[in-house]
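Removed: one protein chain of the complex. Kept in place: all other protein chains.
The chains carry the letters A, B and C, assigned in the order they are written, with residues numbered from 1 in each.
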Amino acid sequence: MNDAFAGAASFAALTLVKTAPILFAALGGVLCERSGVVNIALEGQLAAGAFAAVVVAGATGNPLLGLVAGVVAGALLGFVLGFAATRFAADHIVAGMGLNIFALGACAFGIVVAFRRPGASDEVAALGNAGEAALIAVALCAALGMHAFLYLTPWGLRLRACGENPAAVRDAGLDPARLRTIACTLGGGLTGLGGVFLALAELDLYSDGMTAGRGFIALAAVIFGGWTPLGAAAASLVFGALSALQFGLQRSGIPSEAMQALPYLAALAALAGLTGRARAPQADGVPEERRFD
Amino acid sequence: ARHDASGKAVIRLAMVTDTAGLGDKSFNDSAYAGLTAAKTQLDADTTVLESKSAADYQPNLTVLADEEYDEIYAIGFLMSKDVEKVARNFPKRHFALIDGTAVEPNVSAVVFREQEGAFLAGALAAMVSKTHVVGFLGGMDVPLLRRFEAGYTAGAREIDPRVKVLVKYAGSFDDVAAGKELAGVLYDQRADVIFIAAGKSGLGAIDETRARPNVYAIGVDSDQDALAKGKILTSVLKRVDVAVFRLAEEAIAQKLPAGTEEVGLREGGIALTPFTYSRAVVHPEMIATLKKLRADIIAGKIVPPKTRESLADFKPVTP
Amino acid sequence: MDAFALELRGIVKTYAGGVRALDGVDVTIARGEIHALCGENGAGKTTLAAIAAGRLRPTSGSVTRAGNAGFVPQHPHLVDRLRVWENVLLGREPRRGLRLDERAAREDVAALGATYGLPVDPRARVETLDAGAKQRVEILRELAREPALLILDEPTSALAPAESDVLFDVLRALAARGTAVLVVTHDLGDVAAYAERITVLRAGRVAARFERGAQPAAIAGAMIGGELPALAARTSRATAPCFEARGLEAGSGAAALRGFDLEVRGGEIVGIAGVEGNGQRPLADAIAGVAPYRGTLHLDGRELAPGRPAARIAAGLRTIAADRQREGLILDWSVLENLALGDQRRAPLGGGLTLHRGAMRDRSASVVERFDVRAPSLDARVSMLSGGNQQKLLAGRALAETPRLLLACEPTRGIDVAAAALLRSRLIEARNAGVAVLAISLELDELFEIADRIVVLFRGAGAGEFERGAFDRARIGAAMAGVRGR
Partner (left out) sequence: MTRSAWAALAVLALVGAGATLLAGANPLAAFAALLRGALGGPQQIAETLVQTASLLFPALAVAFALRAGLFNIGADGQAVVGGLAAGLIGAAWPGAGALSAALAGGTLAGAVWGALAGALRARFGGSEVIATLMLNILAGLLATYLLSGPLRAPGADGPETATLPASAWLPLLAQDTRLSFALPLAVLLALALQFVLARTVYGFELRAAGKAPEVARRAGIDLGAVAFSALSFSGAIAGLGGATIVTGVLHRFNPALSPGYGFIGIAVALVGGLEPLRIIVAAFGFAILQSGSLTMQAFAHVPRDVIALLEGLAIVALAARRAFVARAPVPP
């Protein structure tokens, strides 16, 4: 009985730990996409956040500075995506792919430069368990906060309008390009925070490939969540819980791959179940504004 | 060999990693340590090429052969066939394959009997464990890793027939966070000693070990004892560094051996680190037991199993 | 105080493709003046309006505005998935602390609508509105900003006549308060009744200027540089039954169809009259097979299965869709490819593995000729065509061959007078050739010109039927308003 309780508690804890980085990235993605910019660069933003956090925490010995650096790095990538997508009418998917490749390459290269050795950084001063718990709380609150922001404030309304029809936003005397760029930058910062979580809260180092596809899972969470913060949070939790579950379920005798496949199979099954109820923002991914007549 | 500014001949050494890459503080880094040692101690000119896909192996090896590297190390069994082919195309260059079998005359290969070291790790884990539950954390569930798994399980049973060995795989060699989380799961399932053979994913598992009281880990490939002092009982060394360095020396002496060398406990290719930080837990009688088991393995009295299937047939020698 | 609200001098606009849409246009509008801009399709009206509004930069020439300009574009520019109040107040939302003050916003919008006589439901989602309501929302959005100059590009093309009158009354009230109004329209009756001054564009130049009191015929003459073409004559009427709808129920809410019966014979044009939102859209969607419905539809005696647009096309249905840009045309595609849409599986265009480019070219050339589509070339992208020419293309595609049933939704929306007359002639010719034509139009005058029979739709059901010869504006109007009696 006691054991089962301990099991449940540790399962819950593990679920939250697995959820947090995905949730940060998914929220970053929601913000971006609601403004109309498809953000396929979440993976790169996660990596950049993790990398910058570790480098700065290592150099200064202060993990809080590392946290700030991680957020800034993610935000910078977000800004570049937003700027390219709006001011240069870049195709969002190409630009996002490019940023992913750039960020992963730059981090791998940066490790060599900063730590004089390829592959992984040294261990650096990290945020520890308290930081981990705090960031999990931040992630969950961010979901609520973003919901309030998007649906209850004027800026949220404008941002959503941008994602639906930037031309109408321009008619209203606002600058949709600017709004989109701001949304991308903020979203990038949030995603960067997900990277910080991985590198400085859960661990204390950066290692190539450590994001391990979490950015893409977050993208899936954005879509599953119907492009809403609370939906994305629920989807991230489900992904987190499923991977925590597969960790617990692995036993000798059952192929470990079968267990590892569990979250992904569940996602496919959910696709069949969630019959296209959610709709992407109408102008999501449309690089230029439409002609006016 | 090329000549430097002063006209001295400089030996040129290069290494190609498999897709797992550097930074794991275990297998690949061990090879890299050997190369670095050759660079500083033997004044060699060295380089490393990392492979991004299986299709990169051959061009990586070819480019290095083209660039007149004298000795080219291929790290990992996945490159066996590519080494064979490139070696045939460049008979004047010499290749060294770690973890594989050589066929060509200009290839030296080294394979390790990992299961012997893993066996000792399992025995140690069973002796230290208070819960009678020990864990194994692998990177990917592939035959090489199962060699570790089988040896480890057998070693644990040798000491404690009722021991429960939990086995988990991270599914990847570079998901550090997953390594950490899985170690947590193993510890939560009451394992108090785990053997970590998971590349970079293992770094996370060591992290988790460091954070928990009364649990211990066993490292792999490189000496990982200092990564969590006192919490890592020992590391099962796979002396890739030694093999690499020795081959470099032989290259300078122009006495490179062809063929495949198999190394284990007897040859010193596999060894345990000396419990520098873990004496508080690893008592002298445990060390004595390990010594005896090691001697039995070297003497052939114990043959640690290499696969899950042969594990079933393994009968503890000492009752 | 400045005498004029807008001054355009020597405006030239050359589009990226090299089309010179405007070629030295001067227009001045005084405060408090309603100024109409007329011209054939493609004359450059939209281009000029956009330049006047500051939405488009002229290639050369100067634009001087005395204050801020509001712009209601030809095609709606609304955020479909937001509510009416959100659209109207976007960018100037009332706020309580950091939060949106939704109640205040709704009240503001309702009050605004009441002030200008443009009733809207502030809480409705825009995507559920029909074209007229969208138009009102868009106008309200501009009015909310109290512009010194209001520019409207064909605001009445989606409105019923009565609604247009209301709109022009609103514009007159605005003008009385000193707002200058520039309105692009094809409705010369409105122009004559409401505009103080009129500029007629022809091929990018000013062709004529009129003052209040000008005759519609004179304006039309200046527009097209000749006489209006006469309507085709109708030949004797066939009576073979062709299309039949029984107990049709479709759509939802106020605009749903509730048990509608209809019969269209071959060689007959049946007009559906009604105030917008009385079931026209569900009716059209059910016939086109793009929305679920209950009841039965028969074409030439065979039942049309629900949800199968392809089968209907194969059975001989062609459609002029109500919303040309969303439902009818692929703006990024060429004229040539757009004209093949729907017929890609049938000879002479398709039928086999490949498309027959030659046949596609022949068809396009003939449609462009017969429907007077003004396009730079057959390979030009449709987005480069003016709105009216896009509409002609859409109609031309539906009548490229002789269909069995033609579903024509607002067939002449946004088309200039001459082109509209031409298109109506084409509809009558199709009827003469035995096609069953079902025309859904908000414009009673249009139905009077072409229909053999008019069925009035009220709250989703038939509310009266009138034969040609017995068309009576008053009685039809009464039926449209729900007053029974034949």
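The criterion applied here is as follows: contacts are C-beta pairs under 8 Å (C-beta built on N, C-alpha and C of every residue); 3 or more make two chains touch, one makes a residue touch a chain.
Computed from a prediction, not measured in an experiment: that's the story for all the values here.
**Q** Could you tell me which of the visible chains the hidden chain touches?
**A** In the entire complex, chains touched by the missing one are A, B, C.
**Q** Who touches the missing chain here, B:L64, B:V134, B:A198 or B:L311?
**A** In the full complex, the listed residue that touches the missing chain is B:L64.
**Q** Specify the residue from the set A:A59, A:V94 or A:L144 that touches the hidden chain.
**A** With A:A59, A:V94 or A:L144 as choices, the missing chain is touched by A:V94.
**Q** Counting contacts across the full complex, list the positions on chain C that touch the omitted chain.
**A** With respect to the unshown chain, the touching residues of chain C are 288, 290, 309-314, 319, 321, 326-333, 337, 340-342, 344-345, 350, 352-355, 357.
**Q** Quickly run down the residues of chain B that touch the omitted chain.
**A** Those residues of chain B that touch the unshown chain are 14, 19, 47, 49-50, 52-56, 58-60, 62-64, 66-67, 77-78, 81, 89, 99, 140-144, 146, 171.
**Q** Under the stated touch rule, tell me which residues of chain A contact the chain that is not displayed.
**A** Chain A touches the chain not shown through residues 38, 40, 44, 80, 84, 88-95, 97-106, 108-109, 112-113, 118, 213, 216-217, 219-220, 223-224, 255, 257-258, 260-261, 264-265, 267-268, 271-276, 279-280, 282, 284-288.
Keep this in mind: only the chains that are shown with their structure count from here on.
**Q** Distance between chain A and chain B based on Cα centroids, please, to the nearest Å.
**A** 35
**Q** Could you give the separation in Å between the centres of chain A and chain C, each centre being the mean of its C-alpha atoms?
**A** Centre-to-centre distance between chain A and chain C: 44 Å.
**Q** If you average the Cα atoms of chain B and of chain C to get two centres, how far apart are those centres in Å?
**A** Inter-chain centre distance comes to 75 Å.
**Q** I need the residues of chain C touching at least two other chains; which ones are they?
**A** If we look for residues of chain C contacting two or more partner chains, we find none.
**Q** Which chain B residues qualify as touching chain A in the complex?
**A** Going by the criterion above, the answer is residues 21-25, 28-29, 48, 50, 141, 165-169, 171-172, 174-178, 180-182, 184-185, 188-189, 200, 203-204, 207, 211, 308.
**Q** Which part of chain A faces chain B closely enough to touch in the complex?
**A** That would be residues 6-7, 10, 14, 17-18, 21, 111, 117-120, 129, 198, 202-205, 207-210, 212, 243-244, 247-248, 250-252, 255-257, 260 of chain A.
**Q** Would you tell me which residues of chain C are touching chain A in their complex?
**A** The contact residues of chain C facing chain A are 46, 50, 55-56, 71, 73-75, 77-82, 86-87, 90-93, 95, 98-100, 141, 145, 153, 383, 386-387.
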